[in-house]
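Handing you a structure now.
With one protein chain withheld, the remaining protein chains of the complex are depicted in position.
So that you can tell them apart, the chains are marked A, B and C in the order they are listed, and the count of residues begins at 1 in each.
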Amino acid sequence: MHRTGELYGQFETLEQQKDTAQLGMWIFLVTEVLFFGGMFLTYTINRHAFSAAFGIGGNTLDLRLGGLNTVILIMSSLTMAMAVWAAQVGKKKRVTGFLIATLILGGAFLGVKAIEYKQKYDHHLIPGSTFNVTYCVNNPSSCGLAGKQLEDERREIEEAIKAEENENPGSGLIALNAHAQLYFSLYFAMTGLHALHMVIGAGLLLWLIAQSFGGRFGPGYNTPVEVTGLYWHFVDIVWIYLFPLLYLIDRHN
Amino acid sequence: MQSQLPLYPEQASNFAPQVDALMVFIIAICVFFAVAVTLAIIFFLYKFRRKSTGEIGVAIHGDMRLESAWIVVPLVLALAMFAWGAVVYVDFRRAPTDTLDIYVIGKQWMWKLQQPNGQREINELHVPVGQNVRLIMGSEDVIHDFSVPAFRVKMDVVPGRYNTLWFRPTKTGKFHFYCSQYCGTNHAIMGGWVTVMEPDEYTAWLSGSSGTIANPVLAGEKLFAERSCLACHASDGRGRGPSLNGFFGGKVKLADGSTVTADEEYIRESLFNPSAKIVAGYQPLMPSYQGQLTEEQTLDLISYVKSLQAEPAPSTGAGATPSQGTQTTGKK
Amino acid sequence: MPKVHYLNASYGLKSWLLTTDHKRIALLYLASVTFFFFIGGLFATMIRIHLLTPGGFLVSPETYNKLFTMHGVTMVFFFLIPSIPAIIGNFLIPIMIGAKDLAFPKLNLLSWYIYIIGGCFVLYSFSTGGLDTGWTFYTPLSSIYSNSAVTPAVIGVFINGFSSILTGLNFLVTIHTMRAPGMTWFRLPLFVWAHYATSIIFVLGTPVIAITLLLAGLERMFHLGFFNPAMGGDPILFQHLFWFYSHPAVYIMILPAMGVISEIIPTFARRPIFGYSFIAGSSIAIAVIGFLVWAHHMFLTGESVYAALAFSLMSYLVAIPSAVKVFNWTSTLYKGSISYDTPMLYALGFIGLFLVGGLTGLFLACLGLDIHLHDTYFVVAHFHYIMVGGAVMGYVGGLHFWWPKITGRMYPEFLARIAAVVLFVGFNLTFFPQFVLGYLGMPRRYHSYPPEFQALNVMSTAGASILALGYLLPMVYLVWSLKYGAIAGPNPWPATGLEWKTASPPPTENFDVTPVVDWEPYDFEHRPDLALEPGIGGLLPAHGDD
Partner (left out) sequence: MSDHIASPKLYVGIFLALMVGTALTVFAAYKDLGPWNIVVALAIATFKATLVVLFFMHAKYSPKRTHLVIICAVFWLGIMLALTLTDYHTRHDFSFLRSPATTVTRSV
């Protein structure tokens, strides 16, 4: 009944409405912190217990792709922040532009992630019966491994299972496999959930973009852009932690 | 044994009187508060019942002194309950040094127990009265819990690690033990009896029972050779791994500078997660036996390692049965 | 009754299923939560019947295990946690603070749908193989060994978590930003404070159970090893994560009930509540300290002795704010003008039973005693005293208190008082014997037990049948009252809250004009508008000379 323009019925003023939406999103992000937090805790404890296997797991990840994704994601945070800014200062065309840029970057991130997942699949690093940390060193050609890189990886894995190779073929490998598999379970759970958040974010962006074509967001009303921005930046922050924890555990070896 | 409606189970261990005393103490405090509040409510309900329809109460908004009083008094009592409870618990978690060690393995839905001499029992436990007993417990599948109400003791039995529990029976007789952690279909019948005997009866029982005692030390020795432990852990200390002679119960210096006590849990960890604690001066070469050994084999190996005395190295496992009582002394 | 109110503002199934009116959503919750209560109660009844004889004579061991698991899961996640917040809180919080609706009405509706979807998964699990892991889902039993339909159940509870999160989020934001002019923080009804504290737990705790169950579910579906020792994982980690939520969750269940009691007592004692700010503050204290005690469920898992000491100490500290509440309620009766209307009987019953339940919590928090009591029927009795004797009493009492507001009609007072007494008696008969059973050593989750425990079990079962009758009665007369109950009028008790200033049932937008609050909470003295005595409007202090 009180719908004037963008004001919803339960509110008295636009200010109140904006205030409410922002607080709502912040509180939602708190729940997200604890949601991911449970997983970080699981990660911490397992990593502490099996540092060798986790180190090997981390080193099989492709640092270039991970680094690229970090850059992409931070860039998308920048464009998102700029979209909010454009709305605040009333540059309505640019709002759309920045939102589209953010969406493209987000899509690129997911694309790279898909490539990485595919790679893990090819390298037999998906937890399950086909899981095998040594697949790549045993089949270097199918992993594109060669030269020094191959040597390094082989040395690393060999170090971990050397004893077993001499005396007791088969047993050290099993443990290493089990613990590396734990690493990859966490890797997929964490990056998978992160990617799921990206997908949801992309959906929100699509919805914003559709609306921004009509020039809906300006200095007077930009709550949806701002609130989606908060979410997007949060997803960025999760990655900021995932990247060193998953990719950089044991690089100095 | 007792009346039709007993209020507490028999007191048959050193912990039973302690726990019961604690119970009485807390009951006293709680009954005091419960009665005080209830009487106050009943009195007010009667005294201040509504006497006419339009009547309202007196507007009293609060009283700082009262509020502080009923914060401080319960707080003090609460701390007292905490402290007493903590004393009993710490005692319970720290077994004395002179225990009779019994291995317990829980699996869906039975208990396998093993006396120090290798005598095995299923869902039965025989112990001598007056002797400190320690149960070293592992599980082959899910979490179980070994519980003896008459002793007022209980401890979860968690797969992947050993938990211990100790008590000193003070009364001969037969007492129920239960599985107290829900573990699946037959959780309710995963129990049995503890038989507490006079020490000489116990000794007689140990020697008198069936001739084919599976000697864990012998079995462990066999495994030690079969699983090529021997290849690295030569008794002269010149193998790739440290010599294990006389190592049990002492302190081990680790590569990162810390020390650990060589106990059952540590051996277990060395077997399943050898890279977690590296002995100073050695390389992390030892392979993990995760998934290679059953719980029983693990216990056999541990028994064997424990039996390895510093001097002289035992020639065969025969006669290396751990002496009852003091073999697990913590200090060297 | 007013001509147009939220119930008859529009008609048809669609107007209910697509409503964003918090009052209608509350009724949607009422219907579905009641449904789950029946399911849970049915399981409870079967448990009690089965335990009549030592061998158990009703069902097989597998089935018995499924019964108590499904009983626990339904009662905790689908009945008690949503009960007061999502029904009474949903209905009243906006009205109590003078708002037109919650901050996010669409999310509110969404949270109901999420609840229903979660419920469907759980029902699916129950009907296709059941669930036999215990409501605690301990690994590796749940993730590997159980043969029952764990996966859909875990998914259902996981989904349901988001319903809680949305409700809590909505409440927090609403209480922060939607208060009417003059409704300052310290004029908020204590019911609202209680829900504020509850929402903190919803928002901070629920995500953790979600992720925990997600990991356990993934472990089961894809044979991963997070919590499986055979693959290097740690089952105790699961318990840490589980109880990080599930202990605070017990305060989700009790805090709203405490809020209800804090409304009922001053209303029927007709005087300001004693120690308003202490009751409000203790709600927050419970919510915060409640997060620091979780591992008191794990004293005997072999957790670190130091950790056990810390968690035991914190468990004692969290008892203090509860004590503050009990003492303040009692003092509120002092020099009141007390009537014994049905809601008041429930409130008094609550205090008594919560007292027993809470005090027995002190036995369990005691490290030395928990060695003996852990996982025995003593624990079962403890939590039923708090959850059934406390929280459910509070819930039923609250329903009676606000029934006139919700429906515009009164229930039959005499029958209602009888039901309250029957509930109280039946309850004690059911659960008191279980304390004794527990101390005698009877472990919980046992489908059969040694014969020496039979007498007490029979008593308990007898009590349970009285208890069931006690729940049946209100069901019948509350439904009856919808059509035949006397018209209630806006403020039948009378009470001081803002919700009683609008019509019963309230109009869709709650108030015709946004109210301005210029009175203190629970102040009967300066409120001539209350018309304590119809027609006279006179104010007569109870003990004028004091």
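Going forward, contacts are C-beta pairs under 8 Å (C-beta built on N, C-alpha and C of every residue); 3 or more make two chains touch, one makes a residue touch a chain.
Note that the coordinates shown come from a computational prediction; the quantities given were computed from them, not determined experimentally.
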| item | value |
| --- | --- |
| Option touching the unshown chain, where B:T38, B:T97 or B:N186 are the choices | B:T97 |
| Contact with the hidden chain (one of C:A307, C:V421 or C:V516) | C:A307 |
| Residue in contact with the excluded chain [from A:L7, A:V33, A:I126 or A:I174] | A:V33 |
| Residue in contact with the excluded chain [from C:H176, C:R417 or C:K501] | C:H176 |
| Residues of subunit A in contact with the chain not shown | 15, 18-19, 22-23, 26-27, 29-30, 33-34, 37-38, 40-41, 44-45, 48, 63, 67, 70-71, 74-75, 77-78, 80-82, 85, 88-89, 219, 226, 229-230, 233-234, 236-237, 240-241, 243-245, 248-249, 251-253 |
| Residues of subunit C in contact with the chain not shown | 176, 200, 204, 208, 236-237, 240, 244, 291-292, 294-295, 302-307, 310-311 |
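In this section, only the chains that are shown with their structure count from here on.
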| item | value |
| --- | --- |
| Whole-Å separation of chain centres (CA-atom averages), subunit A against subunit C | 38 |
| Averaged-CA centre spacing for the pair subunit B and subunit A, given as whole angstrom | 43 |
| Junction residues of subunit B - those touching two or more other chains | 273, 290-291 |
| Sites on subunit C at which at least two other chains make contact | 232, 234 |
| Residues on subunit C engaged by subunit A in the complex (per definition of touch) | 99-105, 165, 169-170, 172-173, 176-178, 203-208, 210-212, 214-215, 218, 222-226, 231-234, 237, 240-241, 244, 509, 514 |
| Subunit A-touching residues of subunit B, taken from the complex the two chains share | 227-228, 231-232, 240, 272-273, 275-276, 284-292 |
| In the complex with subunit B, residue positions of subunit C that touch it | 61-62, 65, 132, 134, 138, 140-141, 145-146, 229-230, 232, 234-236, 269-272, 274-278, 299-302, 305, 308-309, 312-313, 316-317, 319-320, 323-324, 326-328, 330-331, 333-340, 348, 351-352, 355-356, 359-360, 362-363, 365-372, 374-376, 436, 439-441, 443-450, 452, 455-456, 523-525, 532-533, 536, 538-543, 546 |
